[in-house]
Structures are given as structure tokens and as C-alpha cells.
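Down below is the structure, laid out as C-alpha cells.
Missing here: one protein chain of the complex. Every other protein chain is in place.
Right after this comes subunit A.
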Amino acid sequence: MATFPDLAPALPEIFLACASMALLMIGVFRGEGSLRLVSWLTVASFIATGFLLLQGPEGRNVTFNGLFVSDSFGTFAKLLILIASSLAVILSVNYLEKERVARFEYPVLIALATLGMLAMVSANDLISLYVGLELQSLALYVIAAFKRDVAKSTEAGLKYFVLGALSSGLLLYGSSLVYGFAGTTSFDKLAAVLEGGASVGVVIGMVFVAAGLAFKISAVPFHMWTPDVYEGAPTSVTAFFAVAPKVAAITLFIRVLVGPFGDLAMQWQQVIQFCAGASMIIGALGAIQQKNIKRLMAYSSIGHIGYALVGLSAGSQEGVRGVLIYMAIYLAMNVGVFAVILSMRQSGRAVEEVADLAGLSKTHPMLAFAMAVFMWSLAGVPPAAGFWGKWAVFLPAIQAGLYPLAIVGVIASGISCFYYLRVIKAMYFDDVTEPLDRPTPTAGFVVAGAALFVFPVYIVFLSPITSGAAAAAAALFGAR
């Protein structure tokens, strides 16, 4: 008979699950106007979850009959996800109140989506991978359509839902092929079965699983939904979409490819190299045309996922370390940019064109300076943090001999400078058309914090982040 599973490795997730249900109850019983309370309690429970995560058992622990794994690779990613989700909730409160969609379900859904992400990162079986992914996705579909009276928001939700269901279908089809040809869904057993190579069926299944996951990180050629969803969804939701789900999906991607399919590296490296190269190019070229800053950031995120995948396509421990460092820096830059975008209001009305930033340096010099720092960093210009992220992913790729990919990356970086600099030009050299409103204090704090992190405070954090990422990558490769 089965024994009772060891709950200690999954304690943070169990806590977050109970907390989100308690928050739902608080919201339901307090009714209208409980957004603020529920939001701050959500942030508090994220912090408590992070604390439990750091207190968790050392080393690699597998529980729930091999469905769930906790290791330092997962812990690193989970901390990034919790930070990103907390900041997204903090930034959302004022926005939702101003847009008159202040409903307490919003932070509850973000908490449940975050729980799904933690489950994804900890997945050690194709079944737990799928349930975690669906928990995350379903909550995201709902919050994309959160402004249900606005046609664009419902369109974004519907589009995301339909395409997301398609990608889940691909993923499940791939999983069923893998199960059929390898006879197991457990990552550990798969790694053992596939040690000496695999049949064609497993390879096809793996490619389908990779396609399903590539959709979730919006890597080319599965990126088509990104600009529309980013533009249509409420801005606070876009700020959430751009960071936490990406971190979760790319960590899951790494875990799946390096863990069970580690011995098929020859096969998946080609797929990842293509996705990385194509994402960098499409991300750079697609953004040139964009006038809407949310669409611009969507293409920017496609490009950045391409850069992160460069590290993964090297297939080495240093490459995975590079991806984790890249995602940590990506988090800071994107949260900062979206905090600025959330502050873009002209006489109380939200605006989202690049042209609306015109003359920001005269009306809000500090905000303009912070935005300029983010843009430099996103473009990857030294000495901003973004440069070191790119350095961390390109170096392993060059060591692995992927020169063509590195050259494509540098060219794409050069092209992407154009549209990042266009934002700076609008802020510093164009004339003011209509000044923006004063940003709220919370947004101001987040912008200032993120800008200081991106330059120059990251230098202090660079060594803990690097050593944390190195330990995480070593844990992943050591488990093989």
C-alpha cells in the first residue's frame, strides 16, 4: 500500500494553495472594495511562500510518488517567479482602481497562476507538468479578459485561450507519443530509458512537447499571439504576462530538455537553435514598425526569449546558468518598463503610444531617465545590466561552437537598438504634446528600485545571482 507522501518539499506550494483559497474567502465575504486588502495579503503570502522556500529541505527531494521535485534549480526559479508576481500585484492595485475594474478576484487569480507556475517548475512527470501548466494558463486566460466590457481585452482573452488550448493539445499529443514509445511519464525513468538513444516516436513526441512549451514562452514560430494579447490585455496584466509566466515556462523547458531528454541533446539542440535565431530576428524586425509601446514590448520579449534560448541551445551547464542569470536581469528590466507604462496617463486616461512619451524629459525628468536606463539595458549596451545578461548566454554558445547563432544574435541586438533608441528620442528630443500625469508613489518606488538595480546596483547583486544560478544549474545537471 502507498505510504503517506512527504509534504516537506512541497510545503511552499501547499501554503500558497491554502492561502489563495483563504484570500478568495476573504474577498467573497468582504465583497466590493476589498481589492486593496486582498492584494496586500496576496503579496504577504507570496513573501511567506518565499520564506518557506528558503527554509525548505536541502538538496534534491522527490515526493508524491515521483511527481514532484524540489531542488535548488527550482528554488532559484521560484524565487524569481514570486518576486515578479509580487511586483505585478503591487503595480496593479492603482491601475485597476483607476480603470474601474477593481475586483478582488484579480489578485486571487494571480496567486493561483503563481501556484501553477511553482507546480510547473517542480514538475517531475509529464502529468504534473501538464496540470501545472494548465493551472497557470487557465488563470492567465481569465485575467487577460479581465476588462470584460472592453472589446480588445475580451479579444485578447479569447485569442490567448484558443491558441493556448491548441498548444496544450500539441503538448498532450507529444506526451502521449513519449509515453507510448518509452512506456513511462516520469522524468527520472524517462532519463534512464532514453540513455542509449531513442526511437523515432520518442523524438517526434519530444518535438511536440517542445512546440507546446515554445508557445508558452512565445518563441518563434509560436509567437503570433503575443503582440495581440499584450496589446489587448489590461496593462497591469501585460506587466504580469511579460515576466513571471516566461520565467516559469523557460525553467520548465530547461528541466524537460536537460532532464529526461538530456541524452537526445543532438536532436533538440537543432530545434532550440532555430527557435533562438528566428526569435531574435523576428523580435528585432517586428518591433521596428510598432507605435504602441505594449506591442513594442511584446516583440521585445520575443527577442529576449530568443537570447535566453541561445544559452539553452549550447546544452551545457554554463548555458543553463546563463539563461537563469538572463531571466533574473530580464525580470528587473521588464518590471521597470511596465511600471513606467502603467504610469502613462494623460488627464486620468491611460495612453500607450510611443508618441505619448514625447518630451517626458521636460515634464518628468526622473521617470524619463529611468526609462532611458531600461531601454539602454534592454538593448544590451554596457555597462547596464542587460549587457551582462547577454554576455552570460552568448559566452557558452561561443564555447559550444555556435558561431552562426552568436553572429545572428549580435546583428539582432544591433537592429533592436533602433527601436529602443526611438523611445529615448521621443522622450528627450520631441516636443511635449500633452504632459503625463504624476505617477503614483508605488509606481515611482518600483521604477526607481528597478532602475537602480539595472544600473548600477546590480554589480553588488551580480555575484550572488551568478553563484545562485551556477548552483541551480549544477543541481540540474548533477541529478542526471
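The definition used in the following text is that contacts are C-beta pairs under 8 Å (C-beta built on N, C-alpha and C of every residue); 3 or more make two chains touch, one makes a residue touch a chain; residues count from 1.
Here, contacts and distances are computed from a predicted model.
Participant: One chain of this complex is missing from the view, so tell me which of "NADH-quinone oxidoreductase subunit J", "ABC transporter ATP-binding protein", "Glutathione transport system permease protein GsiD" or "Cytochrome BD ubiquinol oxidase subunit II" is its UniProt name.
Facilitator: "NADH-quinone oxidoreductase subunit J"
Participant: Kindly state which of the options A:180, A:383, A:404 or A:456 is in contact with the chain not pictured.
Facilitator: In the full complex, the listed residue that touches the missing chain is A:180.
Participant: Given the contact definition stated above, which residue among A:41, A:80, A:139 or A:324 touches the chain not shown here?
Facilitator: For the chain that is not drawn, the touching residue is A:139.
Participant: Touching the absent chain in the whole complex: find that residue among A:33, A:57, A:169 or A:201.
Facilitator: That would be A:201, which touches the missing chain.
Participant: Name every residue on subunit A in touch with the hidden partner chain.
Facilitator: Subunit A touches the chain not shown through residues 1-2, 5, 10, 17, 21, 24, 64-65, 67-68, 103, 105, 108-109, 112, 115-116, 119, 127-128, 131-132, 134-135, 138-139, 141-142, 145-146, 148, 157, 179-184, 189-190, 192-193, 199, 201.
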